[in-house]
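Omission of a single protein chain aside, the complex is shown with its protein chains in their original locations.
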Amino acid sequence: MITYLIRRLAYALPILLGVNLLTFALFFGVSSPDDMARLHLGGKRITAEAVERWKVQHGYDLPHFYNPAGEGVAKVTQTLFVQKSLKLFALDFGAADDGRDIGREIGKRMWPSLVVALPTFVLGLGAYLAIALFLVFFRNTAIDTVGVILLVALMSISGLFYVIGGQVLLAKWWQWVPISGYAPGLSGLHFLVLPVLIGMVSGIGDSTRFYRALFLEEAGHDYVRTAHAKGLSPFRVLFRHILGNAAIPILTGVVVVIPRLFLGSLILESFFGIPGLGSYTIDAIQAQDFAIVRAMVFLGSLLYILGLMLTDLSYAWVDPRVRLQ
Amino acid sequence: MLQLADLVVRLPDGRHAVDGVSLALEAGRCLVLLGESGCGKSLTALSLLRLLPEGVTIAGGQARLAEQDLFSLPERQMRGWRGGRLAMVFQEPMSSLNPVLTIAAQIEEALVAHGSSQTVASLLADVDLQPQHAQSYPFQLSGGQRQRALIAMMLAGEPEILIADEPTTALDVTVQAQILRLLRDLQAKRRMALLLITHDLGIAREMADTVAVLYAGQVVEEAPASALFACAARHPYTRALMQVTPSLGRRGQPLSSLPGSVPLAGAWPRGCRFAPRCGQVQPRCRELAPPLEHGVRCLFPLDQAVASPPSIAAQPLADATSAQGTPLLQVEDLCVHYPIRRGLWQRTADWVRAVDGVSLHLNRGETLALVGESGCGKSSLARALLRLQPQATVRGRIRLHGEEVLNLRGADLHAFRSRAQIVFQDPFSSLNPRMRVGDILEEGLQALRPEMGPGARRQQIERMLNRVGLDASAMPRYPHAFSGGQRQRLAIARALCVEPQLLILDEPTSALDVSVQAQVLALLRALQDEHGLAYLFITHNLPLVGYFADRVVVMQGGKIVEAGATEIVMAAPQHPYTQALLASAPG
Amino acid sequence: MMGIQPTLLISDAVLFLLLAAVGAYVWRSRRSERARATWRGVFAARMGRWSAWVMVFFVSVGVFDSLHFRVAVETPAGQAQQYSGEVLSVLDTVLTPLRTASEKTYSAPLAATLLVKESVTLADGSVARLAPAIAHVHPLGTDKVGQDVLYLALKSVRTGLLIGTLTTLVMLPLACALGIAAGYFGGRVDDAIQYLYTTLNSIPGVLLIAAAVLVVDVQIDAHGEWFNSAAARADLRLLALCAILGLTGWTGLARLLRAETLKLRELDYIQAARAFGVSHGRILARHVLPNVAHLVIITVVLDFSGLVLAEVVLSYVGAGVDPATPSFGNMINAARLELAREPVVWWPLATAFAFLFTLVLAANLFADAVRAAFDPRGAG
Partner (left out) sequence: MVFALMGCQEPINSPHPSGAALGKTLFSSFSERPKHLDPARAYSSNEIELIGQIYEPPLQYHFTKRPYELEPLTLTAMPHLTLLDKQGRVLAPNAPAEQVAQSVYELQLRDDIRYQPHPAFVPAMHSVALRTVEGLADFPERASRTVTAADYVHQIKRLADPRVSSPIYGLMRETILGLGELGDRLAARQQKGEPIHLEVESLAGAVAVDARTLRITLKGRYPQFIYWLAMPFFAPIPPEVERFYARPGMAEKNLSLDWQPVGSGPFFLAENDPNRVMRLVRNPNYHLESYPGRPDLRLPLIDQAVYSLEKEDIPYWGKFLQGYYDSSGIASDTFDQAIRVAPDGTPELSAEMQGRHLQLVTALRPSLWYVGFNDLDPVLGGRGNAARKLRQALSIALDWEEFISIFLNGRGIPAQGPIPPGIFGHREGAAGLNPVTHIWQQGRLQRRSLADAKQLLAEAGWPQGRHAQTGAPLVLYLDTMAGGADAKARLDWYRKQFAKLGVQLVVRATDYNRFQDKMLKGSAQIFEWGWNADYPDPENFLFLLYGPNRKAGLNGENAANYQSAEFDRLFVQMKDMQNGPARQAVIDQMRALVQHDAPWAFAYVSKSYALRHGWMAPRTPNLMANNTLKYTDLDPSARVAYQQKWNRPALWPLFAGLAGAGLLVTVAWRAWRRREAAQT
């Protein structure tokens, strides 16, 4: 088990390095540090010296991979790649272009993201599974047919419409909840209702259909016939046998995203003004703050790999056949 | 006890797969439902539990158990009867058990469902499982243990009727014998009626009190086992089935032929459904559907008195062992090992020794049977012989025509490939479904005989198709248009196209119905006589070995435990394993 | 009669190439009884048939909108014939009444007047406040600058179709080559390809796409000389978006193909081919590829709707198609703000919603039918 974890970590390194190289190539290919400087110094009255100063200040005045001016190791370390990219490995995200510490900002903003994403995820998963089980229970009836068509229709609606529709309907017309906003703690609960609901509804089509297909596939297996042959009630067969076995493929899809819940949702957060990492990212994209985007890419990869490891661990937990080594 | 009358089972597309089957089960007796694939025997069994696959429905008939018609019970009540009064054991013990629950949990569940007073421990004891198996998961058990666990589960509701659908087909022969014995003991002890479904005459002979032979959705003959197997089969089909089953006793004789194959469900001919394949067919048979009278569904039933039992005296074929100087194929000390990687750096910590020091030889025109149970390494050996084992480490010596096969590279390897070919077990997976038959057959020629022009290739293919009993019209068609037997012929034709000297037959008939098996065996025999082919015949079926092979080697755990001429090994096995194998063979 | 000069945008060329490929596939499968039967299965289902007709409608709109030309402008005799810089399509010609009939600003569907009132100087010199009459009837109203909403929606169809199809064109070769190679060869090849796709997969998709779109923008911007018309420029941007979506989106299919190939590799007919010494290339081409083709077809059809929807989100994030390209994303983005108006300007959003919903729903239902026919297991 320990060996397994160590090996997984060892696999993770080259992947993170690859992510690192890729983003470095992308971001330093998009925009030269000069552009960044001009962008961040604001629109009016910028002198070339100011640009130069900005670059020095933010450490963008270095060569990409090799610094002939450095001495010894510094030839390699005093470069954009090492300073701006490799340092991410130490979770040293550096400063955003406005000078704020990205690590600190991430630390602060991941909680609001989680506060929205976790209930969305948990309640959503519960709802999707419940509906899928319901449909599978009534398979080959009109309930299932109508349900599936409804799901396909829900799938065919762009996520933006759910957000717009939800805000207009629930908040503007019916005035059940605040249109947008966020507050930490219990007093902020009413802010969460709408984003969580919309987050759940927008995933309902895809996920429920997926789970339904999984359940149906399990339902076709021989052991289900055995269970019926034993005289078990259909509920027991559904919940204990079908759900129990479908848990394994469900886990693959589900556990891997759990760490990423910290990253939040881009659209939900920006529409609802939730100060999480999703809106942080979208702001950074729109403001072209590459330091933040780089950090978020790296963080995303890191969390993904973490998710993969968690998936494996959870496999070992639910599936007696799996032993990690 | 249970009276099944006029059962009709309808498939989703409206065809009938079971067409008026009537059976009677009695307590403490065993009824064997015998039939080839697609005759409707499994659907009949599932109908009794009302567990038919989705879309398949019971379209008619009654099943009376204690004055109650099973088919008119409301679902709620039927559930209590399933696993309660009627229980069923399935074919695949692995997939029939829930993989993520322990054996105890799965048995417990059944006990709770039926409020039984038995315990998990007592049930495990009843099926000869150790108490510690209770906490095992199915994957931790062997095939036989799994089947026992499944049986234990089904006994939880103390059923009056136990239905077993090919309960031993997926098991090795030795295990098969144990499971059959267990079923028989349980039946006796618990006074259950046993409905055993099988395609194997041997099993039927061993287990049955009564045999019902099913053909094309109908019972064609029903008779006490004793009478039936004393060569009193009166239906031509039953008779033919018995005659096409190979055995040591039939060695040297051609098996009587049962042409064609079982018709598809619903695509039944008019009149007698067996008429197209029947040796005794009369014009009336094609017009009039015969009723089941006196246990036979035939207008012209055969007499009960029939030919003498075949003589056991084995007639050795041409004894090739001594004759021909250097053997065609010589294998010395062959090892096929798969690495097991472990630890941080995934270093090879150990090896799976699939084949561990095997030596054998094979002469031209000779058939060497390689016998063993699953996992003994016989398939690994076959693939290693053909250099088809890229993942494994292969050591030892393989010589074909004195050439070191393991050292061959490039053109030499190519040349070798045209001398040694293989026919696989499953005729469905061995032909690419997306290629036309002509292309499939041509592929080997293109690769190995680049010197041949398109015309020559075509000629060769046509010749081979004719030789295996098909013709050129097969070439533009896709494999799915052919039946299993025809596909296996195609596979043979494909191998023969490149004119090999050595043909490895990897269980070539085990996926086929007995009637078709006989046809394929006859073809193989004829081809061998014609081309002087050497066969390495891999199988687990001992009667088949007795019938077909010149010599036999028995493998166990990657090693050869016994080798010798077929008659000698079969008659007087030396190694205990061989003895066990022979003793377990049903029939 | 004015002359026209046919103009072939790159995306047109690619689209027609794609159509030709589909045509070739259809022609080929007509000969194969099995393929015919499978496709008959698709159209036998009621949903499959209906959705196919809807798709046919959308595809024809897209195809007509891809037949581009430039109209000749009046040129004095003796000079070389000059053509307008504005690139039109056959669809534009068909829709000329809608295209040219623009109002000043919003008007509701089938309304007779503009939405907003204006101060108008009447003949008698007095100033009155009234909603001006509109010049043409617009079945679905007009947008902020008075363009016909129906026309805009129809023009958006091509963008959606292109994104849905061209992306797969980029994705397919990559996914097939890498996925099959990983599954078939195993070992180091497999390790390398798995590394590649795990790496790509690990980056949050939107971020990766946004970053790549920015890179492409820089390139497009730096090479203004590549384009002789605004259409060509927007076109390249669209193609680039497809390429990026394709380059980042191949991992799912590759994974699927790898798993399937791993299974196929052990199948007897591949073993048989290897026993014949058939080369790897031939085995891959004749045995593996045709037997994973159903997966490819299913994935392509399934992905289509996802890609069309992705464009909307990307446009919101700011990494979508050129703002000048008519697309559902741009349309929704512009229209969503109009909901806050009073009286509510609901028709641009409703139109975008209806068209997008119909397109995606049809695509999804069609995909379901295809999946059911090609893969009896996954009837989900």
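Order of writing sets the labels: A, B and C. Residues in every chain begin at 1.
Just so it is clear, contacts are C-beta pairs under 8 Å (C-beta built on N, C-alpha and C of every residue); 3 or more make two chains touch, one makes a residue touch a chain.
Here the structure is a predicted model, which is why all the values come from computation and not from measurement.
Considering the whole complex, the hidden chain is in touch with A, B, C. Considering the full assembly, C:337 is the residue among C:285, C:337 or C:354 that touches the omitted chain. Contact with the chain that does not appear here is found for just one residue of C:99, C:233 or C:294, C:233. Residue in contact with the omitted chain (choice from C:20, C:56, C:116 or C:133): C:116. For chain A, the residues touching the absent chain in the complete assembly are 31, 35-36, 38-50, 53-54, 57, 98-101, 104, 108-109, 112, 134, 138, 141-143, 164, 167-169, 171-183, 187, 189-191, 193, 270-273, 275, 279-280, 283, 288. For chain B, the residues touching the absent chain in the complete assembly are 50, 57-58, 71-76. By the touch rule set out above, chain C reaches the unshown chain at residues 73-76, 79-80, 82, 84-86, 102, 104-105, 115-119, 127-129, 143-145, 147, 214, 217-218, 221, 224, 229-230, 233, 318, 322-324, 330, 333-334, 336-343.
One rule holds for everything that comes next: only the chains that are shown with their structure count from here on.
Under the stated contact rule, the graph of chain-to-chain touches is complete, every pair of chains being in contact.
Each chain gets one centre point, the mean of its Cα atoms, and the points for chain B and chain C are 52 Å apart.
Centre to centre, using the average C-alpha position, chain A and chain C are separated by 26 Å. In chain C, no residue touches at least two other chains.
Contact with two or more other chains is made by no residue of chain B.
Residues of chain B touching chain C in their complex: 383, 386, 388, 391, 413-414, 417, 420-422, 424-426, 429-435, 439-440, 443-444, 446-448, 478, 480, 491, 494-495, 498. Put simply, chain A touches chain B in their complex at residues 3, 6-7, 10, 140, 221-223, 225-233, 236, 240-241, 244-245, 247-248, 318-321, 325.
Taken in their complex, chain C has these residues touching chain B: 32-34, 186, 267-269, 271-279, 282, 286-287, 290-291, 293.
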